[in-house]
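I have placed the structure first, in the form of C-alpha cells, so that the comments after it can refer back to it.
Every protein chain except one is present and positioned as in the full complex.
Coming up: chain A.
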Amino acid sequence: MSGARTWATARRVLQQLGHDRRTVALLVLFPSVLMVLLRYVLDQPERFDRTGPALIGIFPFTIMFLVTSVVTLRERRDGTLERLMTMPLGRLDFLLGYALAFGLTALLQVGVVVLVTVAGLGLEVGGSVGLLVLVAALDALLGTALGLFTSAFARSEFQAVQFMPLVVMPQVFLCGLFVPREAMTPVLEAVSNVFPLSYAVEAVAAIAAGTDQNLVRDLGIVAAAALLALGLGAVTLRRKTA
C-alpha cells in the first residue's frame, strides 16, 4: 500500500467527476430535491421529523452504491483495471482511492442535503448537525464499499444496476424507515439486525432525536461493515484473471 498511489487514484476519480458536471449536479443536488419533495408529500412537520433523518442516511448510501458499482464495472470492462494491475498499484490503493474520492464527494452531498433539510425544511435536529453530516458521509462510504464489492459479480452495467434492488432495497425495507424494527416479526427483525444500513439509519435517527443511545456501537458497526466490504472487495480484485 502507498499513500501517494492511493491519493493519485482519489485525485484521478475526482478529476473524472470534475469533467462530468451533470453527474456532479445530480450527486450534490438530487438528494436535496427528493427531500423537498418528501417534505410536501408528508405535509405535516411531525411526520417529516420522523422519516427525514432516516432518509438523510439512506440517500447517500444508495446513490454512492450505484455510482461506485457502475464506475468500477467500467474499469474492469475498459481494461483500465487490467492495465493498473500490471503496474505497482496495490489493490488497497485502488479501493481506498475510490473510498477517499467518493467519501469526499459524499461529504459535499450530505452537507447540502442537511443544510437544505434543517435550514430550509425545518427538520428538528436535537443533536449536533456536524455529527449528522459525518455519520451520513460514513453511510455513503458503506455504500461505496458495498458497490466496490458487488461490482465484481456483475458482467455488465445492466447487471450492476440490478444489484441495487438486490442489495439496497431489502436493507431499506428493513432498516426501520417504514416500520420500527422492534415492531417487525422476529424473523424480519433478525434479518434487519444483520443489515448494516439498519445501524446507519439508527445512528442518524439518534442524532436527530438528540439522544446518544447506542451511537458509538452503531457507528462502530457501520465502520466495521464498510471495512469488511472493502476487504472482500480486495479479495475479488485479482491481478490475474481468466
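Things worth noting here:
Assume a contact is a pair of C-beta atoms (placed from the backbone, for glycine too) under 8 Å apart; a residue touches a chain by one contact, two chains touch by 3 or more; residues count from 1.
One rule holds in what follows: contacts and distances are computed from a predicted model.
Not shown: a single chain whose UniProt protein name, out of "Carbon monoxide dehydrogenase", "ABC transporter ATP-binding protein", "NADH-quinone oxidoreductase subunit G" or "Sarcosine oxidase subunit gamma", is "ABC transporter ATP-binding protein".
The residue touching the chain not shown here, chosen from A:Q16, A:S128 or A:Q162, is A:Q16.
Residue A:E82 is the one among A:D49, A:E82 or A:E157 that touches the chain not shown. Residues 4-5, 8-9, 11-12, 15-16, 19-20, 78-80, 82-89, 239-242 of chain A touch the missing chain (whole complex, contact as defined above).
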